[in-house]
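Left out: one protein chain. Kept in place: all the others.
Then we have chain A:
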Amino acid sequence: MTEADVHTLTGAYVCDALGEGERAAFEQHMAQCPECAAEVRELREVGAVMADAVATRPPASLKDAVDARIRVTRQDPPLTDPHAQEPQAAVPAQRGSAQRRRAAWAIAAVLALVVAGLGWRVADQQNQINALNAQSTQISQLLAAPDASATRVPVTGGGTALVVDSRSRNEVAVSFTGVASAPSGKIYQLWLMTATGAARSVGLMESTPNHPLLVEGLAGETAVGMTIEPSGGSVKPTTLPVMVAALEA
């Protein structure tokens, strides 16, 4: 895909009209393309008006359900900039926030790639290499965290998963060995799970990749698990997990 081709995807991206692989590829491109990011930001305001135009009063049961959920839902901490300590005293504040934004975009792009799972078959190898490099740096930092802790668990059907997590970084990396591809028409779905059994999807993949997957933004979840789901994934796990690993509290 050429630069120009990717750039024309802003509209389709804002409409969520890209397939998973293209979405991830576009997000990665956007991390290096301030014009694309600016255009996406503008076009999203149109989406907000389109959503307003179909506003419908929700049933009262929605408010009750949401209130019940938020009472037991821990909020995510703000994203912090790993470079925030670098000397910037002489630089106008404006620039600091621009750098922070760029860092946030880069992190978001890496996360999107990882989280979108590796159903990603874009022929653009350079993008893939860049993404893996960025990710491997982050994984090195995770492994070096003082509270990093590792555990190896079996995967039903053969193979193992090595799980490394760090509370201080709110990250977990999962690396698979000897795990077969998901059955035809099915997909592996990775979840973060809370003590109460709530699960949050963090990625889909047809086969486990030969490099570690990194998941950021842990919000107090106590386990990572993987289920086999219909291709396209599920909103909640619908089968017994083939792999579960407790995260260090």
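The criterion applied here is as follows: a residue touches a chain if its C-beta (ideal position, glycine included) is under 8 Å from a C-beta of that chain, and two chains touch if they have at least 3 such contacts; residues count from 1.
One rule holds for everything that comes next: contacts and distances are computed from a predicted model.
Protein name for the hidden chain, per its UniProt entry and selected from "diguanylate cyclase", "DNA replication and repair protein RecF", "ECF RNA polymerase sigma factor SigK" or "Cation:proton antiporter": "ECF RNA polymerase sigma factor SigK".
Note on the undisplayed chain: of the listed residues A:75, A:140, A:184 or A:210, the one touching it is A:75.
Touching the chain that is not shown, out of A:19, A:158 or A:197: A:19 (per the contact rule at the top). Residue positions on chain A in contact with the hidden chain: 8-12, 14-19, 37, 39, 41-59, 61-63, 65-67, 69-71, 73-79, 97, 101, 104, 219, 230-235, in rising order.
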